[in-house]
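The other protein chains are all here in position, but one chain of the complex has been omitted.
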Amino acid sequence: MSGVWGNNIKYSIFGESHGKAIGITIDGIPAGIEIDLEHIKFEMSRRAPGKNQFSTERKEKDSFEILSGYFNGNTTGTPLCAIIRNKDEHSKDYYKIKSIIRPGHADYTGNVKYFGFNDYRGGGHFSGRLTAPLVFAGAIAKQILMKKNIIIGSHIYEIGNVQDEEFDKVNIKSDFLKSLINREFPVINEEKALEMKKKILEAKQDLDSIGGIVEAAVLNLPAGLGSPFFDSIESSLAHILFSIPAVKGVEFGEGFNISRMKGSQANDEFYMEEDNVHTFTNNNGGILGGITTGMPLIFRAAFKPTPSIGKIQKTVDLLKKENTEIQVTGRHDPCIVPRAVPVVEAVTAMTILDFIRGK
Amino acid sequence: MSGVWGNNIKYSIFGESHGKAIGITIDGIPAGIEIDLEHIKFEMSRRAPGKNQFSTERKEKDSFEILSGYFNGNTTGTPLCAIIRNKDEHSKDYYKIKSIIRPGHADYTGNVKYFGFNDYRGGGHFSGRLTAPLVFAGAIAKQILMKKNIIIGSHIYEIGNVQDEEFDKVNIKSDFLKSLINREFPVINEEKALEMKKKILEAKQDLDSIGGIVEAAVLNLPAGLGSPFFDSIESSLAHILFSIPAVKGVEFGEGFNISRMKGSQANDEFYMEEDNVHTFTNNNGGILGGITTGMPLIFRAAFKPTPSIGKIQKTVDLLKKENTEIQVTGRHDPCIVPRAVPVVEAVTAMTILDFIRGK
Amino acid sequence: MSGVWGNNIKYSIFGESHGKAIGITIDGIPAGIEIDLEHIKFEMSRRAPGKNQFSTERKEKDSFEILSGYFNGNTTGTPLCAIIRNKDEHSKDYYKIKSIIRPGHADYTGNVKYFGFNDYRGGGHFSGRLTAPLVFAGAIAKQILMKKNIIIGSHIYEIGNVQDEEFDKVNIKSDFLKSLINREFPVINEEKALEMKKKILEAKQDLDSIGGIVEAAVLNLPAGLGSPFFDSIESSLAHILFSIPAVKGVEFGEGFNISRMKGSQANDEFYMEEDNVHTFTNNNGGILGGITTGMPLIFRAAFKPTPSIGKIQKTVDLLKKENTEIQVTGRHDPCIVPRAVPVVEAVTAMTILDFIRGK
Partner (left out) sequence: MSGVWGNNIKYSIFGESHGKAIGITIDGIPAGIEIDLEHIKFEMSRRAPGKNQFSTERKEKDSFEILSGYFNGNTTGTPLCAIIRNKDEHSKDYYKIKSIIRPGHADYTGNVKYFGFNDYRGGGHFSGRLTAPLVFAGAIAKQILMKKNIIIGSHIYEIGNVQDEEFDKVNIKSDFLKSLINREFPVINEEKALEMKKKILEAKQDLDSIGGIVEAAVLNLPAGLGSPFFDSIESSLAHILFSIPAVKGVEFGEGFNISRMKGSQANDEFYMEEDNVHTFTNNNGGILGGITTGMPLIFRAAFKPTPSIGKIQKTVDLLKKENTEIQVTGRHDPCIVPRAVPVVEAVTAMTILDFIRGK
């Protein structure tokens, strides 16, 4: 299976890139939540392609239709299903690559797993387009969390070896985090944005692509959320982050860097202020023993470069059973990272809401 | 909840470090598997403390007793439960730190989550000791996988900033991988082992600790294992890897490095040889679209330094509600990484078996 | 939660009676199954209202649209979602009963559970209309099972105290079982059908309703399907049968009658014929220890009379907080049992397929 996730809320996704529709059912959402449809549209527009020269020129308006679980402007508490019809298909671009598998894509593994019956057009069910329903669900989750003052935000930490500043793990201002959400190309140091964009355009010109890293933060989480072992915050968040196509690495707090520290550096020492417990540092990213400490939750997700590139690559024709070459045509993102930012936030919101519901 | 994991096999762990016993129930194991008890003991001895100067001097023999699901030398197919009695407790060492929380540990978060009712002795349920049942389950999983020629092995990739060579992602020999399992301190470049050990002893002398990275590989997996999205190999493996205490980062294939490559470098080009599909490189670590390609599955897990250190640290007394200091006494590992190696392999075996059972 | 079910296949339902659409997502269906759309339509027409004088006059064509998981006439192996648009709504009939709760319905419990935010129109998510997506999923499951020669059929065992003959539990002919599926009013003894229909029309004329019992059988199941305890065939089938609105009793084999037998009568003695094990009798309904014996699987489900009746009933106005009366108008089934027959078969097929997939 592939498409159902969550303990206290069940999120079920479905759809293929060039099929009739993609969508998601959210089961376990609280009743009586007033939904801001404009906010959902805004979040979905952040992910939508075709906005500028840094992403694919495909235009997908991604209009969603809520089919159930929504009545008189509020959630009903019963399963909420929303679908997004597929329109701008251009299937012709893809028809050639039925048997000629694209390197870096799931064409080969999908073919093996589904005995060749999977819808291969545009990546089918493996397409990054399936993240649109995740952003839909994440937008609703964000709205519910916002009422509890829980804020989720993120920035592009790295693209094409250009690094932005990192979050101040101890002290992130709510207003600052919120402001990132409104930026088309969210970075902390705007100069780095220019450099990153330049790298993207260079890759585009070379018929190549580049990857990058997203850093995310969650503010105002209560301490005590999560469990030791299999329902740890880290386990659950990593689980869904690695479900985002192209993610190949996830780290919490100082992550791989913390493995290079001494215990005396890595340990976040505690102090008490007005009966509240804080830590001086936050190398553990707001999580100890799989459970939130109340400090900002911080993590990073590494995205590989878009596998669809115009350069000639060696590959295999599965039907003819012979070696061949491929040049992936069609309109593709030279760098997926800017469009991945709202997706990372969405799955984070989905996960946090699941934990909050189970509390 | 915390203690049940798996889709097609349910692994349920229980126990506290200084309680009566720890254990695991494995539900969904195939019937009629002849179990090699000596192999289980061997795997558990790899994790056991007290073996040498590089780990804690606590001696835990970790003798397991199989209570069910095992009859006439074979698995019965019904739930297999095994327990490990706790013996060498030395609870005195820990009694002081009931209200004085240890930095880097789950003392604080456990206290908040369980309203102070959790067994705090020796970390209680949060203790690394709970990985012993995982190694037990992993040993059985390894035996079953071995019959399908699926081999899991790993090495210490980094300790205290000293880096071993990395696996040749395209071409790992089975015999070489198996040989690593028999080494007390498994590295590829033995000279690096000496340097790492030196670093561990230095940290020990300083009443400090260090962390590191484990790199693991799985050979001879069939192509087509795993699913897109929520049951991807990466999602599931990362889920359970982050359940191991002290893991703060996980990456597959080139992981964070792949985000710094160009698409033309990162994409693993395909070729066909005797009707089998291979890739020239393996930057994706044997996984595309969440599904195995048939190439070696490769990943890394980053461990933070052991939080128990003898140095004085600032902390909080939760009862007195005041700031204070702590010096963690008792016998602790200056570096947990060598003992974490069999745990990483164990949870990998548990995960792969779960996927194989669901195929 | 309410809407996700299954171990090896996840069935997720959504929708409200008078919302935009109802539907189901089936995740875990095998790839490469050729789907007979006409057979699905046929099964859905069996459940559809408005066919004759014995059911409600509401006409719902129940045209389904497959949105995903279906490509070139075959299942893709990825989540298959189908929706059914709601058309013939007549919401006016229901508007009055927002605060005046209907006896025997979920108006009150739904109001309490969802704090009054549930879509109450036509029963909302609680509506029997939600069984249409179940019939859709069941039709696909039936098609897959049919390829393994597993046949599911049922008849109206009782309506208004008129009892049909019961299945010969030891020896049901496949052709006979299949023939029942094509009957509009499936009974074994056709004379009983006339009596039952008379009872239904009498109840209709009295502005009242009646209930009944459906008896179902599954032929050609392999022995060894199911598990002891929590995944027993009986547990799983009863689980989903009790999810069908109006079911208040479920029994397997001789069911409540077996509790009145002696062990020497109740035990199904074994015999061997051509190396196959059979039982002389089948009082256990083809299940021992939660696992199929290979004999016909037989069970019964009891349906209460339709709670919507035209007679005046005492009830409560939740808004005015006072006692009042209600006369349920609108077009309702005087007896739901004939339309429940395909629903019972559908959930049975869904369950058996789930077990087959997990084998």
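Each chain carries a letter (A, B and C) given by its place in the written order, and its residues are counted from 1.
One rule holds in what follows: a residue touches a chain if its C-beta (ideal position, glycine included) is under 8 Å from a C-beta of that chain, and two chains touch if they have at least 3 such contacts.
Just so it is clear, the structure is predicted and the values come from calculations on it, not from any experiment.
Enquirer: Quick check: which displayed chains does the absent chain contact?
Expert: A, B, C
Enquirer: Specify the residue from the set B:25, B:209, B:236 or B:315 that touches the hidden chain.
Expert: Of the listed residues, the one touching the omitted chain is B:25.
Enquirer: Would you mind spotting which of C:37, C:194 or C:261 touches the chain that isn't drawn?
Expert: Of these options, the touching residue for the absent chain is C:261.
Enquirer: So one chain is hidden, and I want to know which residue out of C:45, C:63, C:109 or C:189 touches that hidden chain in the complete assembly.
Expert: In the full complex, the listed residue that touches the missing chain is C:109.
Enquirer: Footprint of the hidden chain on chain C, which residues?
Expert: 1-5, 7, 13, 101, 103-106, 108-110, 112-113, 125-126, 130, 158, 160-161, 203, 206, 208-213, 223-224, 226-232, 234-236, 238-243, 245, 247-256, 258-264, 266-272, 275, 277, 279-280, 283-285, 287-293, 302-309, 311, 313-316, 318, 321-323
Enquirer: Tell me where the left-out chain touches chain B, residue by residue.
Expert: 1-4, 8-10, 12-16, 19-23, 25, 27-28, 31-32, 65-72, 74-81, 83, 113-119, 124-125
Enquirer: List the residues of chain A that touch the chain left out of this view.
Expert: The missing chain touches chain A at positions 8, 78, 228, 358.
We take it that only the chains that are shown with their structure count from here on.
Enquirer: Based on mean C-alpha positions, which chain is nearest the centroid of every protein C-alpha shown?
Expert: Chain nearest the centroid of all protein C-alpha atoms: A.
Enquirer: Just curious, how far off is chain C from chain A if you go by their C-alpha centres, in Å?
Expert: Spacing between the chain centres: roughly 39 Å.
Enquirer: I'd like the Å distance between the centres of chain B and chain C, where a centre is the mean of that chain's Cα atoms.
Expert: About 46 Å, centre to centre.
Enquirer: Would you mind listing the residues of chain A that make contact with two or more other chains?
Expert: 1-4, 13, 113, 125
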